[in-house]
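For this depiction, one protein chain was excluded, whereas all remaining protein chains were kept in their positions.
Right, chain A next:
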Amino acid sequence: MWRRSASFVLDKHHNNKPISLTPSLDSMAEVNPNPNPNPNPNPISAYYQTRAKHHGIVTSDWLEQAQAAVVRYPDKDSPVAGRRPFSVIEEFDCWRQQPDLAEAVAAVRALAAVIRASEATTMMELEIELKKASDTLKSWDTTSISLTAGCDLFMRYVTRTSALEFEDFNAAKARVLGRAEKFGEISYKARKIIAVLSQDFIFDWCTILVHGFSRVVLEILKTAAQNKKLFRVLCTEGRPDKTGVLLAKELAKLDVPVKLLIDSAVAYSMDEVDMVIFGADGVVESGGVINMMGTYQIALVAHTMNKPVYVAAESYKFARLYPLDQKDLEPALRPVDFGVPVPPKVEVERSARDYTPPQYLTMLFTDLGVLTPSVVSDELIQLYL
């Protein structure tokens, strides 16, 4: 029976076939101008690489595999870089190295650099050029939702700004560039707004369960601590990259009482929890969220115990995706360190994230306001139609 199950078929499919970075996330978009045939059967998610670098917890195992992966990347980029002196991906790479800069912002900055470097003389040309660049960026890392969403959002803005509104092309270009510059600021501000909005939900003497490391969640907790709220935080360990430990460290600096749990102790300690707060890699059209592995099971446990589940996410993480189940996503793989050597003939589940359906979420804290999951689709339709 299990051999016929969807997930088994799919896993087998992934394991047998080298994963080419097909634009299946978004196949209604034009055919990718330069599809990157990836020689690596199991590419390591660049998104999680960046995160691991930013969060600074590096295991030996991880380093080894990451370095192996990095070696492969240059030749992958070469067809793009070779054709033109300017490469979006290099630009993007350079931006994303900065900690504290969200991936979507980096994408927008990279696209802004494309505009700056372009020799286009009409808005139409510029648009085509940008489209190409954003497709390249998106196909470079199909696993990053905020990258895709950031690209889409920026494209949306450019296509909606026609040169007709301005006296000439240069003014329009300057306007678009200005917008791109502001984007970073907006994303920073978004975090502040979310932190302020969420304060109403954190009451004194409450226990908050958090999972993984999220800059927004940290901001929320920081603001709550600054507002002299009395609460305590349970941090999951956040295997395999142990981001929970990092969050616990940050919180301990703020004198917030923190307790660290192993990931499997969530159900055990759920009865003393008052609310669960997650960050998100991406918020999808159904109102569900895609987040670090383990989110779904925590949400399930919280749901059965009738604890509210809140998700904090900036609105640029809203993506036009609609996964039907866990396997309906581009798998983002990353190395998993078990501490002990993995016995031979044993498979390892290396997916880095899961999808939490909207019925398990109570509220979304976004910079557009505190939303129910069903409003996400409303916002997306208004944004993209």
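We adopt the following convention: contacts are C-beta pairs under 8 Å (C-beta built on N, C-alpha and C of every residue); 3 or more make two chains touch, one makes a residue touch a chain; residues count from 1.
To be clear about the criterion, contacts and distances are computed from a predicted model.
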Options "Exosome complex component RRP40", "Translation initiation factor eIF2B subunit delta", "glutathione transferase" or "Phospholipid-transporting ATPase": UniProt name of the undisplayed chain: "Translation initiation factor eIF2B subunit delta"
Residue in contact with the excluded chain [from A:Asp152, A:Glu237, A:Glu285 or A:Asp367]: A:Glu285
Contact footprint on chain A, counting only the chain that is left out: 4, 6, 9-10, 13, 24, 27-28, 285-287, 320, 322, 324-325, 328, 358, 374, 377-378, 381-382, 384-385
